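Every protein chain of the complex appears in place save one, which is left out.
Then we have chain A:
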Amino acid sequence: MRRRATRLAGGVTLVTAAAVALSGCVASERDAEGSGEGSGKDTFVFAASADPGSLDPAFASDGESFRVARQIFEGLVGVEPGTADPAPLLAESWDISDDGLEYTFHLKEGVKFQDDTDFDAEAVCFNFDRWANWTGLAASESLSYYYTHVFGGQGENGKYDSCAASDAATAVVKLKSPLPELVPALSLPSFSMQSPTALEEFKADEVGGAEDAPELSEYATGHPVGTGPYEFGEWKAGESVTLKAFDGYWGEFGDVKNIVFTVISEGTARRQALEAGDIDGYDLVAPADVDALKDGGYQVLNRDPFNILYLGMNQKQKPFDDPKVRQAIAHAIDKEALVAAALPEGTEVATQFVPSTVSGYSDDVATYEFDQEKAKELLKEAGQENLELEFNYPTDVSRPYMPDAAAIYEAISADLEEVGITVKATPEPWSPTYLDTIQGSDKHGLHLLGWTGDYNDTYNFIGTFFGSESAEWGFDDEALFKSLGDARYAPVDQQEAQYKAANEAVMEFLPGVPLASPVPSLAFTEQVQGYPVSPVQDEVYNVITFTE
C-alpha cells in the first residue's frame, strides 16, 4: 500500500504540527491507490543498487536502467519465462527470408502505448528508423551501446536497411547484410518499442548540453512511454523511481499496482533495509549473506547462470603460447573445490566459455579433468618445471560472475603451487585500471575475468572473447576466428550445430580455462510470491502476488 502525505489546512501552529505528526500514521491515507487481493498490499518496494542511467532504454546499457525499463516497456521479442530463449511478445510471430535479410514481424493487435498512441507497424518502423538515424553523440557507444554493437553502427556503416509497414499489423525490416543474432538481441530492453508521440513531444533524440557534454533528454529524465504493465510516476534522482499500474495494459496483473525502486548502493545497507522491513526485496545479494538471510526467514532466489568466469591467459607472454603449458594449468585446477570454497551455492562448474543455458552449449567439448600428476608431466614436457607466473586479479569489485576475486585467486594459486608453479600475485583495483591492464595492454599473463551475457546467443560469449585478435588473449588464429564467423552466419537450422562445433574448437585450442558460472541471488520477504526469476533478468513485476 502506498502512503500519501497528509495535507492539512494551513495556519496550524508548529506545536500542533508535531502533535499531528506524532499520530501521522493514523492520519495517513494508508491505501490511497486502491488495494490488491489478499493482503491488501499493492506496492512493491525493491532496492536497486543505483539510479537508472536513463529512462530511455535505447540510450542505456546498465542493469539498473533495464530493471526499470522492463516494467515500462516491451519489445517485439520477449523471453520465455525462466529461460534465456527468445519468445513472442509484441510480435506474435516472425518470418525470416532465406537470405536472412528480411524479417517480417506479425504484431499483436489492440495494444496501446501508455499515452494512448496505437502500437502498430508504423510505430515499430518509427523506432527502427530512430535508432538507425542517430548521429554525433547519440550514435556513440556511451549512449546507444547496444544498437551500435548489434547493428554495427548508424547510417551507411550499419547493417540496417529499412523498415516498412505492409499493413497495421505487419512490419517488414530489411537488412543490408545478415544479422543472425537479431531475434535474441531484440529481447534486450534497448530495443523496446517506445511511443512515437512521446519520443517526439519530449525530444528524446535531442541529447542536449554542449557538444562534448551530452545531457539526458527531457524524455529520458521524466517521460518514458511504452506498452508495458507500469507507467512512469516519478524519478527522485539518488533516491527512488516510482511506477504505477497502466490501466490500459493488454495483459494481466497480480497484486503489484505500484513499484518503488529505492536506491541503496551499499550491499549491507540493502540487507539491513530488508531486515528492518523497509523494502520487499533486493538484488545482488552477497554470497556471504545468503545463509543468514535464509535463517532469518527470508526467501533467497537464484537466477539460472547466464555468465562465465574464466582464467585468461595472454599468449603474447611466454610461455602461454605453448599449448602444453595451457593444458597443464587447466589440469592443475580443481574447479569443484574452487566452487565450494569461493563461489555461491548453486554455482555451475564450467566446461566451456558459455553457460549451459545458451543454445550452442556442447556436451562433447574436450575436458581437462583435475589431475595434478598430468599437469606436472605436461609442464615437464614443455620444459617449464620451474615456472614463475604473474597472476592479475581485481580488487574492490563484485561482479555477478566474480563475487570475490581475491578468494578465487587464493584457491587457484594454491592449486598451481601444488604442481610446482610459483605464482606472483598482482592485484589491481577494478576501477579504474584493471580492465585497462587486461584489455588495453600486453602487461598481463594469467588473469581473472568473465562476462554476463546480453542475450541467448553463443557468439555473444565466444565471439566477444575470441571473435578477433585482442590484447587480452594475445593470439592471432585466423582459422579459429573464421570458424566462429562461419558459425555466426550459418543458416538458422544449422546454427546450433555450428556453434557447438565452435565451442568444441575453442576448448581444443584452450585459450584459457573456463571456471564456473555463479548464480546471482535475490532476497525477498516471505510475503512476496511468484517473483519471475530470469537468467537474463527479464523480470516484470505484474505477475507477483503477496501473501498475508
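Heads up, the rule we're going with is that contacts are C-beta pairs under 8 Å (C-beta built on N, C-alpha and C of every residue); 3 or more make two chains touch, one makes a residue touch a chain; residues count from 1.
Just so we're on the same page, contacts and distances are computed from a predicted model.
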item: Name per UniProt, for the chain absent here [options: "Cytochrome bc1 complex Rieske iron-sulfur subunit", "Phenylacetate-CoA oxygenase subunit PaaI", "NADH-quinone oxidoreductase subunit H" or "ABC transporter permease"]; value: "ABC transporter permease"
item: Contact partner of the left-out chain, one of A:S97, A:S265 or A:Q494; value: A:S265
item: Contact residue for the chain not shown (choose from A:D278, A:E336, A:D364 or A:D442); value: A:D278
item: Touch list for chain A against the chain that is not drawn; value: 1-10, 12, 14, 17-18, 20-22, 24-25, 27-28, 32, 43, 45, 50-51, 53-54, 61, 136-137, 140-142, 145, 209-216, 220-221, 236-240, 242, 258, 260, 262-266, 268-269, 272-273, 275-278, 431-433, 435-436, 439-440, 449, 451, 464, 471
